[in-house]
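One protein chain omitted, others in place.
Presenting chain A:
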Amino acid sequence: MTETRDPILSVRNLTLDIPVGGGTLHAVRGIDFDLARGETLCIVGESGSGKSLTSLAIMGLLAPRIERRADRLEFDGVDLLKAGPRKMRSLRGNRMSMIFQEPMTSLNPAYTIGDQLTEALLLHRNVGKKAARDRAVELLEKVGITAAASRLGQFPHQLSGGLRQRVMIAMALMCEPELIIADEPTTALDVTIQAQILRLLVDLQREMNVAMILITHDLGVVARVADKVAVMYAGELVETGPAGAVFGQPTHPYTRGLLRCIPVPGKTERGAELGTIPGIVPSLVGDVSGCPFRTRCEEAVAACRGAIPLRHRSDDAHAFRCVHETGMATAEVSA
């Protein structure tokens, strides 16, 4: 929401509408963010909040029926709103690449690891097969796969979940991208493997100075990996800011509610009642106005039905959308 110097990715007022039976589903409504080289932005939210759609919108992978509008959608000076399918193909897998959640379904079971790893490089760069295979071996070693050369002839089903996700990461890095979008990259993995894969991602990202968007529902992952955090609820970014600020001074009632829901070892008393967020996510079909969280919010007042101002904490980079100046009703009107 605040300007980032020399952003590699700049998003302003991104809006995604999906036509459904009863009208239009306003899945994403006017989100803004910037991302600089070498920076990690974590988008955190629950299922249906629109985080995965946002990443697909950047990659130009939305279903044709979804309408994408924005005031700005720029990747390193390239206007993605105007880029045609040909231009997008030349960017995807090349300068921007994606790591998906399910390494089993996103790898093709009928092709070898080697074929799938070298495909993007052979397509985008003027290299021979030998050079492409060498690069594949180099990257497999980099992502911590032993006996890398012999893996090239293997098929995805011969690898474990952790290994497949390492292959996905190696694949995303083949063309030395400038932007990586990782959508729940560790959700399907064991905790031990999750820590290893996240560490690998963070190390590689620092080493190669890549910008990364990591999409997750796990606040623990966010806190450990993010430079910047964007909390998404029902298609809107309700709170954004540096990780330290958002976790140190969570301000939006939804962010505070989420943090109360998770048991934190060493902090939450064992067996004590956990915080909850009552109610359910509102329908986004038809007219959506006011704060989307007001139906579940403890601090809700009548003004929450109207326009919601964007506010800043003392740290200018830390912003939230709430009618209350501090995110709390406190001495103001009580609901």
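Just so we're on the same page, a contact is a pair of C-beta atoms (placed from the backbone, for glycine too) under 8 Å apart; a residue touches a chain by one contact, two chains touch by 3 or more; residues count from 1.
Criterion: contacts and distances are computed from a predicted model.
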Candidate names "ATP-binding cassette domain-containing protein", "Cbb3-type cytochrome c oxidase subunit I", "Biopolymer transport protein ExbD" or "Hydrogenase maturation factor HypA"; UniProt protein name, chain not shown: "ATP-binding cassette domain-containing protein"
Option touching the unshown chain, where A:Asp76, A:Glu119, A:Asp134 or A:Asp218 are the choices: A:Asp218
Contact with the hidden chain (one of A:Ala57, A:Leu91 or A:Leu163): A:Leu163
Contact residue for the chain not shown (choose from A:Glu138, A:Asp190, A:Glu298 or A:Asp316): A:Asp190
Hidden partner interface residues of chain A, rising order: 46-47, 160-163, 190-196, 198-199, 202, 217-226, 243-244, 247-248, 257-268, 270-271, 273-277, 280
